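Scroll down for the structure; my scribbles are underneath it.
One chain of protein is taken out of this complex; the other chains stay put.
Naming follows writing order (A, B and C), and every chain is counted from residue 1.
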Amino acid sequence: MSKAIDPAALRAQFPILNREVNGKPLVYLDHAASSQKPIAVIEAQREYLMHYHANVHRGVHALSQQATDAFENARTIVQRHIHAAESCEVIWTAGATDAINLVMQTWGRDQISRGDTILLTRMEHHANIVPWQMLADEVGASVDVVEVKDDGNLDDEQLRQKLALGPKLFAFTHVSNTLGTVNDAKELTRQAKAAGIAVLIDGCQAVPHMEVDVQDLDCDFYIFSGHKAYGPTGIGVLYGKRELLESMRPWRGGGEMIDVVSLEDGTTYAGLPHKFEAGTPHISGAIALGVALNWLNGIGAEAIMDHETTLAAHARNGLRSIEGIRFIGSSASAAGVVSFVVDGTHPYDIGTLLDSQGVAVRTGHHCTQPLMERYGISGTVRASFGAYNTLHEVDTFVAGTIRAVRMLRD
Amino acid sequence: MSKAIDPAALRAQFPILNREVNGKPLVYLDHAASSQKPIAVIEAQREYLMHYHANVHRGVHALSQQATDAFENARTIVQRHIHAAESCEVIWTAGATDAINLVMQTWGRDQISRGDTILLTRMEHHANIVPWQMLADEVGASVDVVEVKDDGNLDDEQLRQKLALGPKLFAFTHVSNTLGTVNDAKELTRQAKAAGIAVLIDGCQAVPHMEVDVQDLDCDFYIFSGHKAYGPTGIGVLYGKRELLESMRPWRGGGEMIDVVSLEDGTTYAGLPHKFEAGTPHISGAIALGVALNWLNGIGAEAIMDHETTLAAHARNGLRSIEGIRFIGSSASAAGVVSFVVDGTHPYDIGTLLDSQGVAVRTGHHCTQPLMERYGISGTVRASFGAYNTLHEVDTFVAGTIRAVRMLRD
Amino acid sequence: MIDLLQQRQLEVAKEFEFFEDWMERYEHIIELGKELAPIFEADKLDENLIRGCQSRVWLLAVKDDEGNVQFRADSDAIITKGLAALMVRVLNGLTPKEIAQANLWFIEKIGLDAHLSPTRANGLRSMVQQMKHYGIAFQAKV
Partner (left out) sequence: MIDLLQQRQLEVAKEFEFFEDWMERYEHIIELGKELAPIFEADKLDENLIRGCQSRVWLLAVKDDEGNVQFRADSDAIITKGLAALMVRVLNGLTPKEIAQANLWFIEKIGLDAHLSPTRANGLRSMVQQMKHYGIAFQAKV
């Protein structure tokens, strides 16, 4: 059993949570868009820039060595965190979006051709849709989706049918940023792999909330962003199976990713992971992401997930009294996300009125327009929780929403 | 006339300069690989993460608004700094390498085809070579270079001849990171544009050291990295002329860069600059880069350049007494970079011995292997200066080099 | 000559003076939104649409017999509609020139300037710009 979270103690580590917004104490319920950062992460980045910044690799001087060691150590932290077999399977990217585009432009361009199908789900974030649409357009392939049922779960039956049609790739989100649905990533991967289909998992909303083991999942690619996992902005991760990464051509060209550059004899490339890391990397971001994942580990993924689902359940209970409320997504296995619309009100109005009470929620399509279409709406109000949120904050949010709806309807 | 720099006063703003390395005070002469950061930049990034971090754009809540305003304000700072006509001509990238690859993969893929030539110079950084080789390989185009003369200047006569052959693109560095050569970017651009050739300028080593005016240069693209210009890691800039950027297809797909995403009706893209900024950007990095450029401006580009060339001249004078020393690059218009080899010694040995005396220089090919080939060497020792370096540090470096050479030769 | 624009702005500023916090201000804005007559569905055309990131605003303008501009506006979000109502109330019936040159100080005065930031999701800034464009366009056509 994991130790339960004490959010009060945790909160002391998040300086931003002390601030006021519109004269009210900030209640930050926009974790799914980006998490706040514990002081350890902020200080790690500052510490690096203050005391041992230098460009990594190839430097003979001590600073460069120290920076390189810290940078590569962070890679090892990521490897252990997601249980990758080797650290060279961890590629630093600028974020989740960048990581998916890397796979699309390298593996995708080589493996997907005219007539092929790329299978997605209706609940994907635009980051896991648009790159595949672009690729499909370019090579004459097509994009298909597994539909979502009313409750926000994938249509398993349809999934089986669509896998049987033999798509080249099945790319799906581990946890939905809009619905909170937690997909059974292991089972989905098993089905796809059994049919010889490559699997990419978008782990943006999973890594901050649960244990992830890429070897156990057996997926080909797994990607996530640092800034949603208590880490800094501008850094993300692509995990790929070694043989796969090795077989892929490089994407960005430049320093670091080369072996020998010659104008006359052509250029040869470096091995993993550097082959995919052209140019000076986001050194401070990688180091600070390592600290964030260690911090997450210290609390425990299970404890965080327990805490967040408790908060979400409490929020649903409170909101249920609102007449005309409709929850979007009500999967039994939902993570700490509550999305809803209220008859006769616009999400923007509710979001604005919550903001004026100090409560930060996200409103709109959450970069999942195809999912909005499915539910026949243009957007939702979404509250999403992190380790640092409290039941008291949920109460403030619920009371604020009730007040907002009353004002809008009266 | 610009005010002369007082490096002693400046140094107080760089915490890292107080540290010791191998028991000796750090003498950091590796500015061209990456600059150190003034405290204002480090604190701006920390301040952001401590007090107003949120995901940008689309958020109705106050934090998101504050973050977005700061992020977009940083774009305006960059615009003014490089004298771009409009802020939407400033695209955030993960760095210079990422920026060049963006141009290669969008503009390049559309404009360069079989039989076309891409003209570079022998002194380019791998970041401005490898992407073009990759593109050339892909489409059947070829890469040609303008050679460098013994003194490290471009061969003007050859340039004229090669421009007359009608390449599609001329991509060159504003300032050489290995030689220090400052190319007459305005004149080179003028010649190319007169022949209807597109121009991309790699400004990595120019922005930290001199005034840059992209409208005056009249180049099509101008790129640079934040971390070499007193800014943070993980952020860079692509400037492009508006019509050009507008005509280009997007590169990375994902959130932010879309207008409407539909699985059935296809996806439409956002306008500039967002079209090229898929995914959550490096918010803290952009904000801190804005602070770095303001800081640079406060000191004045001219004053920095004056200071650095004085240091470089002082270093050359001191080193000249070493028997068998050979300076690589001796252009009259050289920026604050001193590259050299010493007969009978390996750059790695000199670099290591300097490091043990606290002096950080870079050794090796500096990501310019084709240039090394040209001079028949495998690498150089390179000292590169920033606004914070002093004559006293140069003396320490010179004495340390003399001592190292003596040890290696005895 | 009474300066209608000044008079109306003073009036609005006064109206907002006594609100203690944003909730009260929004309460009033929502009120104004509800009072603003909706436009016809048939007028909700793309060409009349001002896209904010989240809420949509429709804005129509015609020149009346006296050469003054008559605005009509609507939005799918009630707060945005209330803001639109405020703008219409201040600018309606003025001459194209007055509109084109209007210095809308009341926006800052009543604390709505944050809503005018170019990065705001509500489109208020675009709406103000569009109203001024109408002013300029109608001036030109004289």
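The rule is simple: contacts are C-beta pairs under 8 Å (C-beta built on N, C-alpha and C of every residue); 3 or more make two chains touch, one makes a residue touch a chain.
Just so we're clear, the structure is a prediction, and the values are computed from it rather than from any experiment.
Every shown chain touched by the omitted chain in the complete complex is listed here: A, B.
Here one chain is not drawn; of A:T68, A:Q158 or A:N294, the residue touching it is A:T68.
Touch with the chain omitted from the figure is made, among B:P347, B:P370 or B:G386, by B:P347. Against the chain not shown here, subunit B presents residues 22-23, 345-349, 352-353, 356-357, 363-364, 379, 403, 407-408. Residues of subunit A in contact with the chain left out of this view: 56-60, 65, 68-69, 72.
As a working rule, only the chains that are shown with their structure count from here on.
A straight line joining the Cα centres of subunit A and subunit B is 31 Å long.
Each chain gets a centre from the mean of its Cα atoms; for subunit A and subunit C, those two points are 39 Å apart.
Our note on geometry: subunit B versus subunit C, Cα centroid distance of 46 Å, whole angstroms. The residues of subunit B that reach two or more other chains are 58-60, listed in rising order.
Among all residues of subunit C, those that touch two or more other chains are 53-54, 121-122.
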